[in-house]
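Omission of a single protein chain aside, the complex is shown with its protein chains in their original locations.
And then subunit A:
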Amino acid sequence: REASVPQFGREQSGPASLPAEDVSTNSNGPKQDSLFDDDPEDLFAEATEEVSLDSPERDVLLSDGPSPAITPITPPTSVITPRIESLTVPVSLQIEEEEGGDSFDIHIAVSDPEKVGEFSGTFWHLRDKQDSSGTSLSVFKQGEFSVKRRFSDFLGLHSKLASKYLHVGYIVPPAPEKSIVGMTKVKVGKEDQSSNEFVEKRRSALERYLMRTVKHPVLLKDPDVLQFLESSELPRAVSTQALSSAGLLRMVNKAADAVNKMTIKMNESDAWFEEKQQQFENLDIQLRKLHASVESLVCHRKELSVNTALFAKSAAMLGNSEDHTALSRALSQLAEVEEKIDQLHQDQANADFYLFSELLGDYVRLITAVKGVFDHRMKTWQKWQDSQMLLQKKREAEAKLQFTNKPDKLQQAKDEIKELEGKVQQGERDFEQISKTIRKEVSRFEKERVKDFKSVIIKYLESLVQTQQQLIKYWEAFLPEAKAIS
């Protein structure tokens, strides 16, 4: 089907026949559907083109594997091989012309050594390579296979998980954000630095999202997740459209929630929760501040790289016009050194960004999810209180009815009371359950957070170490040239 779009001169790369794991579901969708596509971005579905994805950063992220939790890419099996070969060839961003969905090259390595055995899943072309050995979860097929997933599928997965688990207290990792501008640029075929960066940024975000999701012991077993990882065809996630009725409903609900939150005054009997909530508030503020600083650093470093390059050229010119030979040569050398340093700055900026900044962004969003979970607990408490109050009222009403001669109504009241008593009990149970779950989740979250930050910071520091080593090399090479001026 990809080949059937002639208008943009698309070439098919890799094996033309993508056999069984085909393009997901563009079977349902006559043209008029395009208005109600998954993403508002898909309004530009017509203007799609190939984008080459030779991002070096991806290789860095993929091949580096200092943390034991990430399995390095295992040598390809026969299934994978043809695709890997196409790695070196510009790989196309398959974009379904009709629905305008978008699929990505994603390559995730997921492993959970604490769990049973090694479990790794990799997505390539949203191919999911799962290599489970000795896992007791029989749901996973052996061997490797891949699936294609669109961005909207990820969002769909998240919304399903959120609706199932958030209100009972599980911290569901938030999905990456939509970005209309970035996506449009890619779709319109603007093949420049920023659109490549955008693609890489999104790919990396999706990878991290999936990894967080599958690391969660409860979410991992969820049938939706399994389906997402395994099945070659996925029903379209319709409710992720921002402008759909479901989307609007979501927005209204969110607003209502916000109002409710302000009006709920909970008698917090558990000091732990109060303390934790405060902690997360503070953490939120600090992380946001930190994130902003890191983003500023990335920006300034890029600027520094540009200015260093300009200076290098200028120094070269100066060296040219200098008529003392040795000095002229030294100045040219200086220009070269500065040019190399400029490249270093650029690489450093990338590391700043991909390692540090994105991590912080993820955590800012995660904390929002955590806060949401706390809010749900409050809501559960509120529900419980409400049913209790209602019960109280009904009991009073029943007491009053005792003195009237209306046996039917009395019976009805008694029935209602019984029902309500059950509800109250359920409410209390729910509340306790959610409190328990949250405690577990929070402690898990904190452990994960420490691990996460630690591993990222170590990686980041290692990149800094490399930069310094390079710098030393360059300046050591320059020094004798400078000394040789006579």
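The criterion applied here is as follows: a contact is a pair of C-beta atoms (placed from the backbone, for glycine too) under 8 Å apart; a residue touches a chain by one contact, two chains touch by 3 or more; residues count from 1.
Here, contacts and distances are computed from a predicted model.
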item: "Geranylgeranyl transferase type-2 subunit alpha", "2-oxoisovalerate dehydrogenase subunit beta, mitochondrial", "Ferredoxin-thioredoxin reductase catalytic chain, chloroplastic" or "Sorting nexin" - which is the UniProt name of the missing chain; value: "Sorting nexin"
item: Selected from A:H324, A:K400, A:K414 or A:R429 as touching the chain missing from the view; value: A:H324
item: Residue touching the undisplayed chain, where the options are A:S152, A:S204 or A:T308; value: A:T308
item: Contact set of subunit A toward the excluded chain (per top definition); value: 279, 282-283, 286-287, 289-290, 293-294, 296-297, 300-301, 303-304, 307-308, 310-311, 313-315, 317-318, 320-324, 326-327, 330-331, 334, 446, 449-450, 453-454, 457-458, 461-462, 464-465, 468-469, 471-472, 475-476, 478-479, 482-483, 485-486
